[in-house]
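If you scroll down you'll find the structure; I have some questions about it.
All protein chains but one are shown in place.
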Amino acid sequence: MKKLINKPEDVVKEELEGIVFAHPDLVRVHFAPNYIVRADAPVKGKVGIVSGGGSGHEPLHGGYVGIGMLHAACPGEVFTSPTPDQIYDATKAVNGGAGVLHIVKNYSGDVMNFEMAAEMAGADGIEVASMVTNDDVAVQDSLYTQGRRGVGVTVFVEKIAGGAAEAGMPLKELTALANRVNENGRSMGMALTSCTVPVAGKPTFELGDDEMEIGIGIHGEPGRERMKIKPVDEVVDMMADAILTDLPFKSGDRIIAMVNGMGGTPLIELYVAYRRLAQICQGKGIKIERNLIGNYITSLEMAGFSITLLRADDEMIKYWDAPVHTPGLRWGM
Amino acid sequence: MKKLINKPEDVVKEELEGIVFAHPDLVRVHFAPNYIVRADAPVKGKVGIVSGGGSGHEPLHGGYVGIGMLHAACPGEVFTSPTPDQIYDATKAVNGGAGVLHIVKNYSGDVMNFEMAAEMAGADGIEVASMVTNDDVAVQDSLYTQGRRGVGVTVFVEKIAGGAAEAGMPLKELTALANRVNENGRSMGMALTSCTVPVAGKPTFELGDDEMEIGIGIHGEPGRERMKIKPVDEVVDMMADAILTDLPFKSGDRIIAMVNGMGGTPLIELYVAYRRLAQICQGKGIKIERNLIGNYITSLEMAGFSITLLRADDEMIKYWDAPVHTPGLRWGM
Amino acid sequence: MVTKEDVLNWIKHYADVVDANETYLTELDAAIGDADHGINMQRGFKAVMAQLPSVEDKDIGTILKKVGMALVSTVGGASGPLYGTLFLRMGMAAGNKNELSEEDVLKLFQAALEGIKQRGKAVPGDKTMVDAWTPAVEAFQKAVTNGDTLSVALEKTTIAAEEGMKATIPWVARKGRASYLGERSANHQDPGATSSYLLIQSAEKVWNHKEV
Partner (left out) sequence: MVTKEDVLNWIKHYADVVDANETYLTELDAAIGDADHGINMQRGFKAVMAQLPSVEDKDIGTILKKVGMALVSTVGGASGPLYGTLFLRMGMAAGNKNELSEEDVLKLFQAALEGIKQRGKAVPGDKTMVDAWTPAVEAFQKAVTNGDTLSVALEKTTIAAEEGMKATIPWVARKGRASYLGERSANHQDPGATSSYLLIQSAEKVWNHKEV
């Protein structure tokens, strides 16, 4: 295992110490239990937004804490959900009297830990609403299963809900908006290589030198199909087809598109992939109104990428464009 | 070779096509010869700034074209300097009548190609000034050799000169400012893995499973010393020591610090490294006024990182803080 | 009779079992999950062992609730709330007792299973820890009804848990990370069912004084 770390078990703590040094203007960090919170939290009279999940997906979620996005993020161990006490304390820290929204990715662990925390905060009289993202079309959806994973759309939900909360949107409306974003977003990912969880010390899975994994999750969970490497145009075709037919997206739709690197993919390759995606959308009369190209929701050093498309309405685009100032996303200020 | 590409020889062209789709509001792209230019170029009455170099270092340089930074960037083939005709055409395209500054990294190829282009533009009556960055302390400096490589400080020069040009600084002053930034900046890099140039198809160098390369360049040029992997704190200690004693930086200095990923390094590790760097600076009474943590000057998918420190004066910080809106760097607007 | 000492020894023994099986559990999770189940359990039981001394002189309920709280606040992931709830509910069932009859142990086991089912909303056949616990609790109940000694009841329970664990192998997962794999989750043993079997086996070993 080759990593820029000291002891594997100290990675998350030391990363948080790095954040303390790097962004004192934007965030404060609480240790034991760990959470990152806006420097000016709680914001009086506005809904607080808390998200979190396993570490290793940076900049998600800690990098999105700041003005116009998350009020707090709870980082678990690498690829392991945070614990209820982290979420409970973060919820209390951002409660400005207008309630707190939990943005939760659909993994058993995340859902259960956030649920326990919400019960604890609710018992304290804090109004907590939860919404669960589940945009990964690689997973078959069904009433009887866990359902789909929450992946790239989480970035969109955090940005748009963050902008709306900043504008003073009340909790009920905000939760509805966040759910609408999730319902209109679809994603799919693929990997060229595995990644290595520091404490595990070896790759999560093995891929042949000429193989790729389509439909991979963000934790190195093996995908739905392993196949020989293909030119990126064919890969984008496959992924875009799965995404576009799922919602389905239609001619005339306005979308926000993300081509996201998994952590070990050079930017030059992401632009090559974006090129193909843009050609496909153009061909189908789907208009990309906004885009993000880069590392926004990663899987440590995995090579690969994901595509997320959001069918956006005016309100979503308005809050997408709203000023944001976080370590990981910044515009308009 | 595992890459998200089609044909290796088409990577740069297809990346540029991706940029055309992605950022029409910020830049235009010219093909054959290839260059990326600000959407509103030439900016009348202001100095135009052109940089460029081999591709594979994204977001450098093309990602820094836009308001408040570069006016044009000339991408060569991967890790190969651009050709004089690219630079010559880009120079003409950004010439707003106040002259053009060439920001050149100190590699024989870059220096010679920019020199030929400057001669050609000069013959057309365009006033061209050139400045060469050479901040890599891993290379021994001497009058009789090529001298040091230009690496991380190039990002700082581009940002600060870009801010100053936007404010209307004339060419002579701007060139002096750019040189001052370079003279006060020092960098060093290291690699955990090699990278693979697409057309080469195999890793540029081989590193053992327990080895790292200290003092690596940004083209996979082997570094000055190969050694067994160490905890990141020790690695940062070695690199910071080489950098700090070179200028030398002193107690009371105010600096801008960058911890830069080489392309395949997870952000979580960069924060762990930044933590150590901040501790060292704190211990020496050196004040980090601003920081950048992320992928800003990369070597394809190489795992590793570099540190760049700039002893900054008020003018540098003023233009650092000036608004910038490019695909790769954005704040204040 | 299961004494307070037996309960403490069970916890300690299981902490060692988790250490010894960390790689095994993580590898099972690598095949159909995210390669951390052993790591998660180890981190949890390390915390449990650190906090156990503070409640060693308390009643069984307090001890088990402490174990549950330690797991909830250090494990995270799916296993944190699940094993946390499991021990919290056993603690609530044990109350301020200092020893447990066979009937008491049955109540604890039933509360454990009830807790994980509520928390995780899995049903038998979903390929989760529920699939080790469900046959185990049934077997223990039958043994008690049968009039078996605690020792025999525990032996039957362990065998049932093992069978339940092994039964998960061919199944397609419907809950937890493994469910994202669809058909590809088949032919792998569920990690959580495995750690649950080991927990039950540990009780049997310790309480039947085969090992401490």
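By written order: A, B and C. Residues from 1 in each chain.
Rule of thumb we're sticking to: a residue touches a chain if its C-beta (ideal position, glycine included) is under 8 Å from a C-beta of that chain, and two chains touch if they have at least 3 such contacts.
Given the structure is predicted, the values throughout are model-derived calculations rather than measurements.
Q: Could you tell me which shown chains are touched by the chain that is not displayed?
A: B
Q: Of B:G109, B:P231 or B:G332, which one is in contact with the hidden chain?
A: B:G109
Q: Given the contact definition stated above, which residue among B:G54, B:G99 or B:G294 touches the chain not shown here?
A: B:G54
Q: For subunit B, which residues touch the unseen chain?
A: So the residues of subunit B touching the missing chain come out as 33, 54, 76-85, 107-109, 112-113, 115-116, 136, 138-140, 142, 144-146, 148-149, 197, 199-200, 204-205, 217, 219-222, 224.
To be clear about the criterion, only the chains that are shown with their structure count from here on.
Q: Taking the mean of each chain's Cα atoms, which chain ends up nearest the overall Cα mean?
A: Centre-most chain by C-alpha means: A.
Q: Roughly how far is subunit A from subunit B, going centre to centre by Cα mean, in whole Å?
A: From the centre of subunit A to the centre of subunit B is 29 Å.
Q: Could you work out how far the Cα centre of subunit A sits from that of subunit C, in whole Å?
A: A distance of 32 Å separates the two centres.
Q: If you look at subunit A, which of its residues touch at least two other chains?
A: Counting only residues that touch two or more other chains, subunit A contributes 78.
Q: Which subunit C residues sit where two or more other chains touch them?
A: Correct list: empty.
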